[in-house]
Structure formats: structure tokens, C-alpha cells
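Here the complex is missing a single protein chain, while all its other protein chains stay put.
Chain nomenclature is as follows: A, B and C, assigned in order of appearance, with residue numbering initiated at 1 for each chain independently.
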Amino acid sequence: MSKGRLEAFSDGVIAIIITIMVLELRPPEGVNAHALGELRSDLLAYVLSFVLLGIYWNNHHVLVGATRRVTSGILWANLHLLFWLSLVPFATAWMGRNPHTPFPIAVYGGVAFLSAVAYTILQMTIIAADGHGSRLAQAVGHDMKGRLSLAAYALSIVLAFVYSPISYALFVFVALIWLIPDRRIAHHAE
Amino acid sequence: MSKGRLEAFSDGVIAIIITIMVLELRPPEGVNAHALGELRSDLLAYVLSFVLLGIYWNNHHVLVGATRRVTSGILWANLHLLFWLSLVPFATAWMGRNPHTPFPIAVYGGVAFLSAVAYTILQMTIIAADGHGSRLAQAVGHDMKGRLSLAAYALSIVLAFVYSPISYALFVFVALIWLIPDRRIAHHAE
Amino acid sequence: MSKGRLEAFSDGVIAIIITIMVLELRPPEGVNAHALGELRSDLLAYVLSFVLLGIYWNNHHVLVGATRRVTSGILWANLHLLFWLSLVPFATAWMGRNPHTPFPIAVYGGVAFLSAVAYTILQMTIIAADGHGSRLAQAVGHDMKGRLSLAAYALSIVLAFVYSPISYALFVFVALIWLIPDRRIAHHAE
Partner (left out) sequence: MSKGRLEAFSDGVIAIIITIMVLELRPPEGVNAHALGELRSDLLAYVLSFVLLGIYWNNHHVLVGATRRVTSGILWANLHLLFWLSLVPFATAWMGRNPHTPFPIAVYGGVAFLSAVAYTILQMTIIAADGHGSRLAQAVGHDMKGRLSLAAYALSIVLAFVYSPISYALFVFVALIWLIPDRRIAHHAE
């Protein structure tokens, strides 16, 4: 199993996930600005998830690019990540339709949290497979961004039931800290 | 026709099948934990099929990787496998919506059984094309896992009408014996 | 523009077309063999179109494999073919739902006919671009299969209004003559 195959399959799945989300954007019955305006929250949820998946695609490449060899454990850790990402369209559609209701927001936060957990597991599995002197291990270091994301998503689940705008702010916050690709890994990978 | 093309097309189809299943998970009308709970069986059926397709993707790679040359027969045996796998989303949605009804469970078992038959045919076609001293033939050996899977799926069809929990147990059982990729083939293929 | 990119994009589109057709197979309301039986014609239409698209994928590879250089005209002739193939899911769903009504059968025949015309145009464009001594030109020769397919599909459109079983027989007939990949081209391409 080469890295190329793993990347190609992951690219395919992420490309499909990112694209089928748009199928949830049903053309409205009305034909004016007001009708489009009613899709506002669906559109914003779509933008948020598009950026989220874009970030995963981006970081996934850097991660796999720094991998030395592909083991069976890495394959399954990767499928595990793709599983949680595949639930993003579902969570996006539910939250987009109910933008002011705690539970769907918490579910979105939960899917984001478990995706982040799966990403962390994938990272750890790759580092373990690389063994001593792993380039990825050095590059990741203390993985502040990863820890911060996990904490923010965990908080967003709880706070959805307290004051949901904070959950949205946390989703945007995590997106912003990741929008800059992980230069440390990219640098070491060269 | 190179192996690369065969793999790329198969990867594409499996990636799409695995992803469009999630389109069956419709966001519920309600907005609380109870509403999500009603999707429980749909979600479990989705997890089961995600793992099933993940296993096929994994083993398919090992299988094609051990192939010496791609013949017209292999192409069609491969499309035949993809055909049965493409019915998995349909069977998953039907069973997920009717988790306690024998017939949809038996249909799911039937699709799984015919996918396993198609996989066996593909394997035999590749071995036949490789001719004497096929690496794949040596690696597969008596193909205990394959025979066991076929028997388990055949049983699951019949037992769905007797006591359906056994059918579910058989689906999980087959998934578990395959979760470990076929080291024998992978080993020989190196 | 390399052949690889053309192939990869075409593979992607055909893989998606072949897979989204299954989204038209809605799980029935009922939960017994009778309910599944009502999907009989949808399933048969799906099988027919799956084989049709499998044949195009197969022959497309052989065709592009024998191509010397990719011109702008070839790109657009290829997109033109993909356009007609993309209407196959629509025609399949309509015919599958109305298996005994002339018009949807004729529309299916029409989409199949225009796909075959587009394939012929692509083939001619490639031969023209290859210039004198084109391997593809020699391999294709008088293109009996192609002419036969065009004639059969044209007939199927007209005969749908006379006696529709003949149209179905013609669809199956064309599939059968192409199930064997074009050995002549494959042979010359080596």
C-alpha cells in the first residue's frame, strides 16, 4: 500500500464530502431576495463546513506527506478520520436548518470534536509507525494547535446549551488558527 | 490497460459509494436528543456498511497489488464486484429504516453475500490470468476467511427470518475477521 | 494537457455517473419481497445502464490509450461525450419507473444514440489529430460495431412506439456486442 493510494482515496472521499454538502442547499420556493435570505443560515453553515473540510484536506496532505511508511494501523486510523468527516454534511444540514437551537449546534460541535480526535489518533499512529526520530514527531512538537482545537470543540458542545453564539465563535476561532497551514511540518518535510 | 487505471477507477467508485450513503442520513425534523435517537438504527447501519466498504477497499488494493497483468476478464470481474457494492447504500438505507424486519435484513445479507461471491470470482480470475506460480494463489492458499465470510453471509440471509439478531452478529463477525488486512497476501506481494 | 489528466477526469465523471444512478433506487415503503418486486423494473434499468457505462469506461480507456496527442478539439469532443453520458441516470430513472410506456423508452434510446454519436465524433477527432498512419485509424478499420450500435439505437427510438420489447432487445444486443472489449484496438495499441 503506497502513500499515493492512501492520498488519492482520501482526496476522493473529502472531495465528495465537500461537494455533496451543496446538495442540501435546496433552491427555495420563492424567487426573490427574501426567499434567498431564508437560506442565510444554511449558506453560512455551508461556508463554515467548506472551510473546515478544506483545512482537513490541506493538513491531511502535509501529514501524509511527512509519513515514512503506510501500515495497516495507519489505513484504519485514516478511515476512522474519514468516517467522522463524512458526518459533517449531516451535521451541517441539521444546524443550518436550526441555527438557534442548542442540540443541533452541539451535535455539530461533537462531529467536529470527534473529527479532531480522529486526526490526533491518525497523527499519533503515523508517529508510532515512523519510530525513533520521526520527522513528523519533531515537526508536530507539542501540537498546541491540535490541543487548542480539541479544547475549543469540547467547549462548543457544552456552551451550545448555555449561550450558542459562543459555540459559533469557537468554530470560527478554530478555523482561523488552522487557516495558516502547518508550516512547522511542511518545513521539516522538505 | 494498466493496473493504475483499474485501481483509480475502483477507488473512485468505492469512495463515492461510501460517501453517498451519508445522503440517506436525513437531518431529523425534531431538534433534540430524542430526534437524533430515532436515527440510531440508520446510524448503526451506516457504521456497519462504512466498515464493510472500508474492508473491501483495503483488500481490493492488496488483491490488485498482487496482480501480474490486467486482462479483459479481470476488468469485467472487477466491474461485477463494483456493481454489488453499489447496491450497499440501498440495502443499508432499507435495513436502517426497518431494523427489526426480516426481509430488509435478508436483502442486506444477500447484497453482502453476492459482493463476497463477486470478490471471490475476481480473485479466481486474477489467479487464472497470472497462470502457473501465481503469487496471489500462494498467498490466498485455502482462503479460509473468504469461505467463512461466504458461509456467514449465506447463513445471515436464512437466519434473518428465524431470529434476526443472529444476522447482525454474523455481519459484525465477518467485519471483525477482515479488519486485520490479509497479511499473507501483503507479505507475499512484497 | 496530458493524456493522464484527460483520463483521470473522464474516469472521475464516469465513476460518479455510474454511482449516483443508485441514488434513484429508493428503499421501498413496504418491507417484504412484494415491495422489493415493485422495484424490479428500476433494478433492471439500473443493471442495463451500469453495463452500458461500464462498456464506455472500458472502451474509452482503449481509445485514449491509442491516442498520440491531446488537442483542444479532443478535449471538447470528450466533454461532449461525458455530457450525453451524464444524462443516462435521468433516462434510466424515467424508463425504470415507466417500463411499459413508449416515450421514456424512446428517450433512453435517444440518450444512448447520442452518446454513441458523441463517441464516434471523439474517435474521428482523435484519428484526425493523429494524422497520417494513425494507429487508431488502422485499429478501428470499418468500425462495424460502432455502426451497428448507432443503427440499433436509432431503431430502438422508433420501435419504442411500435412494440417496446424490441427496443429493450436492441439495448441488450448492443451491450452484448461490446462486452468483449475491442481487441483490435487493444492489439494495435500495444
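Just so it is clear, a contact is a pair of C-beta atoms (placed from the backbone, for glycine too) under 8 Å apart; a residue touches a chain by one contact, two chains touch by 3 or more.
The structure presented is a predicted model; accordingly, all values stated were derived computationally and were not measured.
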item	value
Touched by the hidden chain, restricted to displayed chains	A, C
Residue of A:54, A:73 or A:99 touching the missing chain in the full complex	A:54
Touch criterion as defined above, residue of C:89, C:109 or C:146 at the omitted chain	C:89
For chain A, the residues touching the chain missing from this view	7-8, 11-12, 14-16, 18-20, 22-23, 25, 27-28, 31-33, 35-36, 47, 50, 54, 57-58, 61-62, 65, 179-181, 186
Touching residues on chain C - with respect to the absent chain	1, 5, 8-9, 12-13, 16-17, 20, 23, 72, 75-76, 79, 82-83, 86-87, 89-90, 93-94, 97-98, 101, 103-104, 107
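Following the convention adopted for this analysis, only the chains that are shown with their structure count from here on.
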item	value
Arrangement of touching chains [line / ring / star / complete / other]	line
Rotation angle superposing chain A onto its copy chain B by C-alpha atoms, nearest 5 degrees	90
Separation of chain A from chain B, taking each centre as the mean of its C-alpha atoms, in whole Å	27
Length of the line joining the C-alpha centres of chain A and chain C, rounded to whole Å	38
Shared interface positions of chain C, touching two or more other chains	none
